[in-house]
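Incomplete set of chains, arranged as in the complex.
A, B and C label the chains in the order they appear, each numbered from 1.
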Amino acid sequence: MAQHAKVPANNTPYADLPPISTTLFQAKASKGCTFDEIAKAIGRDEVWVAAAFYGQAKLSTEELQLLSGFLGINHADLRSELGEHWWPNRGLGPIPPTDPVIYRLYESVLVYGHAIKAIIHEKFGDGIMSMIDCKVNIERKPDPKGDRVLLTFDGKFLPYAKW
Amino acid sequence: MAQHAKVPANNTPYADLPPISTTLFQAKASKGCTFDEIAKAIGRDEVWVAAAFYGQAKLSTEELQLLSGFLGINHADLRSELGEHWWPNRGLGPIPPTDPVIYRLYESVLVYGHAIKAIIHEKFGDGIMSMIDCKVNIERKPDPKGDRVLLTFDGKFLPYAKW
Amino acid sequence: MAQHAKVPANNTPYADLPPISTTLFQAKASKGCTFDEIAKAIGRDEVWVAAAFYGQAKLSTEELQLLSGFLGINHADLRSELGEHWWPNRGLGPIPPTDPVIYRLYESVLVYGHAIKAIIHEKFGDGIMSMIDCKVNIERKPDPKGDRVLLTFDGKFLPYAKW
């Protein structure tokens, strides 16, 4: 349901983002649509679109065009701020994270990081799971004891170069 | 293939673990078995077993018994160190992580943390994905352009209490 | 007693909060009411209401309506800033805290954290006290030697998943 919406441009995390991010979030909230609806409109996944709104991914010229149409934001404005000359400055928020949602992800590194490393080495050898060639997906899995979040990282294995 | 193996007990991350962890890793290496084989022997998943080896999960009395049998470690020794009186002291390794495998997980928090938070709120409302009631899974997904790591977190959604 | 009141919007902790937080604090101060009075007006506890004022909890549409009426803040303004599109960005203030009131809570973690962990494990097994499904309460307990603060955390025990 459409409504007037404001996003606190001088607060975390918006203050650390290009001003156009605030515009995007306000347009989305005013239109009352979900990231999934935006994602379908521009042909991408919802997590990737949310990342792009937070300045963590780069929209192509075509995606900017589609986004402009879907959210009713002036295309020239969008392009002058997020056009070809703009590159994401990735990495957002305090470390360690203070928000409990994000902290839990961080806690997974603290608690399961070494186990994940051990299994990756055992299954793939000496190398890493790429966070560049990696797709992130979130699904809601119904469960009578309380629905569950299914968070998936699908990343290419990269073996270490030897020379 | 079985062989003699040593684990550097005074080095990262072993130096931060109970001495029995070193024994477990050495027994596993000497036997030449995988975490998956151990997991099957004690009825658990390989990631969970690796976490337990790193002192990040608690083995039950029965699991200690099975582990003792499978790896050929004296059961009384295992129980005197990891028995009922022992509780995991979770959280391992430097922050930010310096090892690239573990750093990439951490980078996912920096780059996709806010996007994941936004989607969880959109799909579930105000709450978090539990990292306590959460199962972690790693699968090797064949891909002609290079095999991929499929890392899944299956965590219960916990809505915020209001009072 | 009602009076004109200002809150230093560009200072700690207000500068780290959405601007509407400042409006809420100023309205409360100008009306001269307590958090308990606001809490009764919207059907919540005073600690929870204070948390919401600090942007650490999410008011429902109904609560925003009631709050708007009680404090005399334009409802549309409130909704455009704290409406359905807004989600708390939790975690406020420097760490370690510099304010002595908040530092003492932090000191309880430093001094009694391990003891609390040990007793929780002894009484409940391997798991944690949830800070998500947790209610916080403060009571003034009269005492001839000096009144006492009774601070209670009532949190659900969450056992660790094994898989």
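Quick note on the criterion: a contact is a pair of C-beta atoms (placed from the backbone, for glycine too) under 8 Å apart; a residue touches a chain by one contact, two chains touch by 3 or more.
Model, not experiment: these values are computed from the prediction.
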{"item": "Subunit count for the whole complex, all chains sharing one sequence, 3 displayed", "value": "10"}
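Criterion: only the chains that are shown with their structure count from here on.
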{"item": "Arrangement of touching chains [line / ring / star / complete / other]", "value": "complete"}
{"item": "Whole-Å gap separating chain B and chain C, where each centre is the average of the chain's CA atoms", "value": "34"}
{"item": "Centroid distance [mean C-alpha coordinates] between chain B and chain A, Å", "value": "26"}
{"item": "CA centroid of chain A to CA centroid of chain C, Å", "value": "29"}
{"item": "Where chain B touches two or more other chains, by residue", "value": "48, 117-118, 121, 127-128, 130, 134, 136, 158"}
{"item": "Interface residues, chain A side, partner chain C - complex", "value": "3-8, 10-13, 25, 28-29, 32, 94, 97-100, 103"}
{"item": "Residues of chain C that touch chain A when the two form their complex", "value": "16-20, 76, 79-81, 83-85, 88-92, 95, 131-132"}
{"item": "Residues of chain B that touch chain A when the two form their complex", "value": "13, 34-36, 46-48, 50-51, 53-54, 56, 90-93, 95-97, 99-102, 104-124, 127-131, 134, 136, 138, 140-141, 143, 145-158"}
